[in-house]
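For reference, the structure I am asking about is given below.
Here the complex is missing one protein chain, while the rest keep their positions.
Here the chain labels run A, B and C in written order, and each chain numbers its own residues starting at 1.
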Amino acid sequence: MAIKSGREYKESIKKLNLKANVMGQKTGDLPEHELVEPSQKAVAFTFDAAKNNETKNLFCVESTLCKDVVNRFTHLHQSTDDLVNKVKMQRYCGVKTGCCFQRCVGLDAANAIFSTTYECDQKHGTNYHERFKDYWTWIQQEDLVVDGAMTDPKGDRGKRPADQADPDLFLRIKERRVDGIVISGAKLHQTGMLNSHEILVMPTLTMRPGEELWAVCCAVPTNSKGIHYIYGRQTSDTRKLEEYKLDVGNPVYGGQEVMTVFDDVFVPKERVFMDGEVDFSGLLVERFASYHRQSYGGCKAGVGDVLIGATALIAKMNGVAKASHIKDKIVEMIHLNETIYSCGIACSATGAATAAGNFQVNLLLANVCKLNVTRFPYELSRLATDVAGGLIGTMPSAADFEDPVAGAYIRKYLAANPEYETVDRMKVLRLIENLVAGAGAVGYLIESMHGAGPPTAQRIMISRQANIEEKVTRVKELLNID
Amino acid sequence: MAIKSGREYKESIKKLNLKANVMGQKTGDLPEHELVEPSQKAVAFTFDAAKNNETKNLFCVESTLCKDVVNRFTHLHQSTDDLVNKVKMQRYCGVKTGCCFQRCVGLDAANAIFSTTYECDQKHGTNYHERFKDYWTWIQQEDLVVDGAMTDPKGDRGKRPADQADPDLFLRIKERRVDGIVISGAKLHQTGMLNSHEILVMPTLTMRPGEELWAVCCAVPTNSKGIHYIYGRQTSDTRKLEEYKLDVGNPVYGGQEVMTVFDDVFVPKERVFMDGEVDFSGLLVERFASYHRQSYGGCKAGVGDVLIGATALIAKMNGVAKASHIKDKIVEMIHLNETIYSCGIACSATGAATAAGNFQVNLLLANVCKLNVTRFPYELSRLATDVAGGLIGTMPSAADFEDPVAGAYIRKYLAANPEYETVDRMKVLRLIENLVAGAGAVGYLIESMHGAGPPTAQRIMISRQANIEEKVTRVKELLNID
Amino acid sequence: MAIKSGREYKESIKKLNLKANVMGQKTGDLPEHELVEPSQKAVAFTFDAAKNNETKNLFCVESTLCKDVVNRFTHLHQSTDDLVNKVKMQRYCGVKTGCCFQRCVGLDAANAIFSTTYECDQKHGTNYHERFKDYWTWIQQEDLVVDGAMTDPKGDRGKRPADQADPDLFLRIKERRVDGIVISGAKLHQTGMLNSHEILVMPTLTMRPGEELWAVCCAVPTNSKGIHYIYGRQTSDTRKLEEYKLDVGNPVYGGQEVMTVFDDVFVPKERVFMDGEVDFSGLLVERFASYHRQSYGGCKAGVGDVLIGATALIAKMNGVAKASHIKDKIVEMIHLNETIYSCGIACSATGAATAAGNFQVNLLLANVCKLNVTRFPYELSRLATDVAGGLIGTMPSAADFEDPVAGAYIRKYLAANPEYETVDRMKVLRLIENLVAGAGAVGYLIESMHGAGPPTAQRIMISRQANIEEKVTRVKELLNID
Partner (left out) sequence: MAIKSGREYKESIKKLNLKANVMGQKTGDLPEHELVEPSQKAVAFTFDAAKNNETKNLFCVESTLCKDVVNRFTHLHQSTDDLVNKVKMQRYCGVKTGCCFQRCVGLDAANAIFSTTYECDQKHGTNYHERFKDYWTWIQQEDLVVDGAMTDPKGDRGKRPADQADPDLFLRIKERRVDGIVISGAKLHQTGMLNSHEILVMPTLTMRPGEELWAVCCAVPTNSKGIHYIYGRQTSDTRKLEEYKLDVGNPVYGGQEVMTVFDDVFVPKERVFMDGEVDFSGLLVERFASYHRQSYGGCKAGVGDVLIGATALIAKMNGVAKASHIKDKIVEMIHLNETIYSCGIACSATGAATAAGNFQVNLLLANVCKLNVTRFPYELSRLATDVAGGLIGTMPSAADFEDPVAGAYIRKYLAANPEYETVDRMKVLRLIENLVAGAGAVGYLIESMHGAGPPTAQRIMISRQANIEEKVTRVKELLNID
């Protein structure tokens, strides 16, 4: 059984000796870095859950590829049930970590590349699919974490890759050698990159004839020569570095985004899965994006559960849990959160097999799912802020809470429902702050907007997938219009 | 094969010789009545679709009850696939008829009664379940239309049944005889009643000890002695009686609601499925309501498709189809409509078997589905009104269009995109008017709000089903709060 | 004092002998026609209110033009107080009539023409302003009702006037004579046209050089030779023709829209206020539209008051007035309605004098006002539907209520809170139906969307008026960006 524990995972990452620029310093020993550690714990959770008796049925699955039981985060979906279970697993990880656990993007990339390479090979006579199967068999057997790297810097949004002032603003093949390619460019917003073993590089948009050098898909180890990492800042991130941890909000887990520069990185042939086939670049983007838009129907609903739970708990702590307007706001939060989840389930349950054999989500409904994710978490946050009270924006620091004089005042005056400790009330308020306006908001709000593409990208896909002309035809039939 | 055609269905209804008060007159020959006929055609569509080669796979299903192929509208769901297919079938009927096709309520009632009677028998030693199986086997074999009658008048909403000025304000058992019961009361808003062969009477809310006489469930033929029907008015209903039909909007189909009075109606024992078991009244209501809230995820999405198609078509006819704001509004309509559908699919795909063996929808998600239905069709209507233009509220009558002088002016001045006939543009405008502010709005807006219970009923169910305490527990675990 | 009573107004209209095509027939004696009469009563209300001791202070105002006290509906605003009082007067008319009282459009047209002709004369040396002052002095002295006619049919929206298949699709000057002009074309959606003495014709959009023949503004008596009227249908309009009036909803008042054809109508020179000055066509449109968008901040808030009152009353009648969710919905309705009103007040209070001396509303805020009007009445209607219950879509007809058998059942089963008569409950339900899905919805919903231009027109104006560049400059200053 190719299932690693969280501890084994952490050790394997440590061996990679990754280095990154973090807050002005080039840093190794990243997993121990206080800014990084919470995010690694969140990834580690996805391993431990596969070892946990209560959850292993959901997290472990028989792979037809490597003929072994694998972690579902490396699985090629074989049915709509697999797609549904993916969403359920993601919701569970979300509610347990209260943040982005970072491992979905590689899963989504793998499933998209698997089917796209198959169809590309059929048309172009390439052998990318076999290469990818070999590669991914190894991933499954070693239970590795893979980052899916899609988002290019894009420079001036009004211009195509070749028209940019700097051709690297879209990641490109800089040189073709006999044994492989050299790539140059960068990927922004790379979620969980420093917690990953491997990177799957993909194009950022549909390339056109003449843009073959930008139509590249390949796999790269995270510790490859030529890769540079610059850590992304999050709101309130340095609270993780403070002496007292109460103000961090989420005391265990966190997210991670990294700017990743590819400065002439060599990729051997067997790790290249697209090299200039512009006619398949759009398909790859579309499929990856749709899987990833499905993912948000799970993970963000899970984080939403945490926010709902925290809101219900602070209402009790404040002594207002029975007020009708409070109950009504919590019901509204649940309603919106379950609507997101419903869209995640629906695009899974109505998925279908690809020519390569793995299952693809319903493209229309996956985009509908994500478009709701760009809206409802904001309303959940607004309602949580309403119920929690103004303290989430004005509460004294944990350091003042530790001060004998100030701390006593804080304890005295932040007491509310006597069934709860004041410090516990402060913990819940800090968790809510974390999700609505702190480091957690990067995952729960900003990533909900832009992860897997901004709302306009979903709208374009909805427009394409909805078959408006068929609806027009039905109306003409009903009205007897030619 | 127990599958009837639309024609056979219509003949079978005609034989019932139903009479009703319609617009001030006691009327027989209802199916031929111009106010009634469109609604019967909509029901007939559900029969013809089961005979149609293109759709029979969706509409026909093998019944384990009567061991024959039956129309899915009489089917007891045997799997989550059955639940999903129910929603797909409903969406298809919605887009083909553009209105309420009325046959879901009996289907939903049957599935709820099937499982509730089983559990009631287990506890109380009654034999309702066998009675119901016999009854429903007959329904399946004869392919009958059954109305599910739940909504009591309820009188003063602040009072329980026994405290009302008139005990009939909740339908009740007025007399218990050796061979059956006599019921008295009324059911409001009965959808498709005059197009039905049978009525399944159910309680309207959870009855409490002492309210046994109001805890009644039974089956009654629509042409029973003692039943009186009073036809419900719809917005712009009498346009169906006018000489020129253009102004009707939906030229073929329509909905129907009837006030149904039970003036001492006798029900023989074998048709009684609950008689005083107050502890099962709430379960029956909850299950029926949830099935019916699922239904709306199909049918209203189908009608939404018609509205979207009509909006896209009028945009072309007006010559504005390519304006970015128009395209954006249509995408928004699709997005909202598919969100409704996603909720319908999700509560189906996550359904589960009952003790009796048939499948129940996910109660939480079914309520989430319906709550969205109380919102999104209103926004779809608003957007359709925006795109269509003010003419839907000011266009001259069909009669004036037929006038040689006025008609010529109308033809001249309502011409728009020359690729389309003016009269066809008028048809589309009238269809949109029908759905946003005409007879169709009764089904698409008012019924979306109140059918299967108003939004507050869904909120209460969401509150009960969401397991808020588990979310609170997760937060306590994460924050290490006892 | 140039103030007429409602009765005097009605007599003066009768003398005009207007004829119109109504529901297939050419009809005179319009004021007595049951379809037309309610709309005339609504206009008459604006006269009687000026005679009423309680309200005359608001409705009567000293005119600097005719040096007499005039009805504010004919007033040229002399201050921001005048602008604010206009909105207050409109809200009052709205809450008293529950419909569109039709008289604002001429008032808004007059104020726009007054200032635009002044500036046009300054630039072009024309004498339109004096002509208009003479004309409007007469209007004030005679206390006449004037329709402002702006909306052309526009044919194919993708084409300019001269490129249409038919040049009449935008109303145009067909012939220029020594003593005047001949115009040809049509105006759609003309509110209250058949209740008016005069028409102020205006261009429908900004005309460009080469489109001089479409840049026309002039005054025409409603009974001019060559004008043809075709009555606009409203939802449920023919209920006004039925024997029993309960189902009409609004038992007294109603709106009116008319398609108005100008088939070679001659206009003498002294009644022409723009003849080819394309550079002032846009200004005229913009000013008129802004006044009219202000108007909606008054009238629609008034109709909103009626809907709120009806919702609060039906809640009492149903016995649910004290339920927290009911109270909350009514508060939400009030909040949205007062937001509309606030925008109406704000664009008035921040208005400014024009070069001609009368006062113009704040163009930005007037457009913001109207854009809210395209949204909030829809939510008010949705909430009213929620509170009212499904009966507004299924209640039996007034004719059945009069039937001895059916009527008794209706009376028995529609009884609710015993403090109220069943028939009164039915009246309130019919009023709500009227406003959310009946004839009243034409004014309250469809007109709220399209009257004074659709939302896109407001968005364009907001974009132009908001001075985005100044905001950008402020940000650059703050951030010290060059």
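Structure notes:
Operating definition for what follows: contacts are C-beta pairs under 8 Å (C-beta built on N, C-alpha and C of every residue); 3 or more make two chains touch, one makes a residue touch a chain.
Nothing here was measured: the structure is a model prediction, and the numbers come from that model.
Contact with the chain that does not appear here is found for just one residue of A:Gly6, A:Gly232, A:Gly276 or A:Gly309, A:Gly232. Touch with the chain that is not drawn comes from one residue among B:Asp328, B:Glu379 or B:Glu402, which is B:Asp328. Between the chain not shown and the residues A:Lys159, A:Arg177 or A:Lys269, the one that touches is A:Lys159.
Residue A:Gly319 is the one among A:Gly28, A:Gly210, A:Pro268 or A:Gly319 that touches the chain not shown. Checked against the full complex, the one of A:Glu11, A:Glu175 or A:Glu402 touching the unshown chain is A:Glu402.
When the whole complex is considered, the residue among C:Val22, C:Val84, C:Val258 or C:Leu391 that touches the unshown chain is C:Val84. Residue-level contact of subunit C with the missing chain is found at 84, 95-96, 98, 250-252, 305-306, 308-310, 312-313, 316, 327-328, 330-331, 334-335, 338-339, 341-350, 364-365, 368-369, 371-372, 421, 424, 427-428, 431, 459, 462-463, 466, 468, 470-476, 478-481. On the side of subunit A, touch with the chain left out of the figure occurs at residues 21-26, 151, 153-159, 165-166, 168-169, 186, 188-189, 228, 230-236, 238-239, 244, 247, 257-259, 261, 318-320, 322, 325, 374-375, 378-379, 381-382, 385-386, 389-397, 399-400, 402-403, 405-406, 409-410, 412-418, 433, 436-438, 441-442, 445-447, 449-451, 454-456, 459. Contact between subunit B and the unshown chain involves residues 324-325, 328.
Just so we're on the same page, only the chains that are shown with their structure count from here on.
Taken as a contact graph, the chains are fully connected, with every chain touching every other chain. Among the other chains, the CA centroid farthest from that of subunit C is the one of A.
Centre-to-centre spacing of subunit B and subunit C amounts to 38 Å, using the average Cα coordinate of each chain. In this assembly, the C-alpha centroid of subunit A lies 40 Å from the C-alpha centroid of subunit B. One finds 52 Å separating the Cα centroids of subunit A and subunit C. Taken residue by residue, subunit A touches two or more other chains at 328, whereas all remaining positions touch fewer.
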